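Every protein chain except one is present and positioned as in the full complex.
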């Protein structure tokens, strides 16, 4: 009986948590944006969230592209199909690895930082203080961070894919000797703009929504102690990574299964 | 008693299963310094949040300048909050802004003043708390007392009617404590505002308070001027004001009789 009670309790508190998260997001987004005051805040957050993640995204992209080329080459060369290295790398990046790996890295780099920052603002009563100054912290603190994450991640995913393809070219063409012409031309004949690039971007926007939302909610809802913040930060990375992988399966099933 | 700025009427508030206040009533007179005191953990900070409208009471009413705070719409509440300000225990300065920007923040958000005017106002407020020279420092570079003074400058930036202080003296060395006591007193006189101090630093607050409310056991156990309070008949009030270790609030946390527990341990 205790077990059932605990299970029910846990389920109900999950629902309550989802409800609070939705209310937070709606509270932050459902309002007339004030461009004069909002734009500087957004730019600052784009810097913190987007620009600060550039380095890790580009370096990871380069290495993942290089590894893909190396692994793909060793398999393809067995069938004498090493010319298909281009589409292999490009398709796996644009459809899957670009959006997914970017989202995972973003959760670790920017998501955890967002959670910690907002958690700390809560613990040091800065959020309460804003509220007592008659300024809605949802609009002032949460909204610009959300938009920054939502805009940054698809851009980061595009940069990731582009850099990774360059990395694959570096290894495949310059090192392993795949013909540069066939690398690009077969890639172009196989990759379609709508099917691959646009679908990849749609994925990326969905992941951006998920990761930023989870990160902001975990920070906003954390127990305002140092212990609570560190727990919330861990939860952000774990929950958003799992959510990204889960939604990736769903989206892939919808987009590419027919 | 003169006109009051805040009235607490029959307020009951509970968090989870724990009742924090039961039918509590008191009022905060206008233009005076009122101190709310009581042992730790009886929800003094909760009181301030109730007044600020961040929490709603289960029953009863709280009025600010005659308007019911729990009954306000969001817009009215925000309007009322521009007339009250709160000094948080930690100061709650925005860590990503300099002291100057922190003080300028409410002005930039709520007024249409030009940058030049804002500069003047901010410098005046910083001068009042003696931190004009520290305007370019970041909050992390300030000592605890200085951070609290900077936060005080920020909370008077919009010339509020009421300032609520949440434990302003906690964890301060005697000098900064003296500075804060003087500041609270002089700000109250000069700006003609009402102050509400929540604290348990008895000696400091009794020296400046005009009116004292002591909260314990889910309600008000005594209120009046500092002199009246010192002569109060309730043993609980006396224990609190004099800082006796034993009395109505026992030294020992509720437990089974000592001997029983020791013997029980031996038997096992």
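In this document, chain identifiers A and B correspond to the written order of the chains, with residue numbering beginning at 1 in each.
Methods note: a contact is a pair of C-beta atoms (placed from the backbone, for glycine too) under 8 Å apart; a residue touches a chain by one contact, two chains touch by 3 or more.
Throughout what follows, contacts and distances are computed from a predicted model.
Chemist: According to its UniProt record, what is the protein name of the omitted chain, chosen from "Alpha-D-ribose 1-methylphosphonate 5-phosphate C-P lyase", "Amidohydrolase", "Outer membrane lipid asymmetry maintenance protein MlaD" or "Sulfur carrier protein ThiS"?
Modeler: Of the names offered in "Alpha-D-ribose 1-methylphosphonate 5-phosphate C-P lyase", "Amidohydrolase", "Outer membrane lipid asymmetry maintenance protein MlaD" or "Sulfur carrier protein ThiS", the one UniProt assigns to the missing chain is "Outer membrane lipid asymmetry maintenance protein MlaD".
Chemist: So there's a chain missing from this view; which of the remaining chains does it actually touch?
Modeler: Taken over the complete structure, the missing chain's partners among displayed chains are A.
Chemist: With the full complex in mind, choose from A:69, A:105 or A:165 the residue touching the hidden chain.
Modeler: For the chain that is not drawn, the touching residue is A:165.
Chemist: Of the listed residues A:156, A:206 or A:232, which contacts the missing chain in the full complex?
Modeler: With A:156, A:206 or A:232 as choices, the missing chain is touched by A:156.
Chemist: Where does chain A touch the missing chain, residue by residue?
Modeler: Those residues of chain A that touch the unshown chain are 40, 43-44, 46-47, 50-51, 54, 79, 81, 90, 94, 152, 154-156, 158-159, 161-163, 165, 184, 187-197, 258.
Here, only the chains that are shown with their structure count from here on.
Chemist: In whole angstrom, what separates the CA-based centres of chain A and chain B?
Modeler: Using C-alpha averages as centres, the distance is 42 Å.
Chemist: Inside the complex, what are the residues of chain B that reach chain A?
Modeler: The touching residues are 49, 52, 54, 78-79, 81-82, 84-86, 88-90, 92-95, 105-106, 109-110.
Chemist: Which chain A residues qualify as touching chain B in the complex?
Modeler: Contact set of chain A toward chain B: 37, 120-121, 124-126, 128-129, 131-136.
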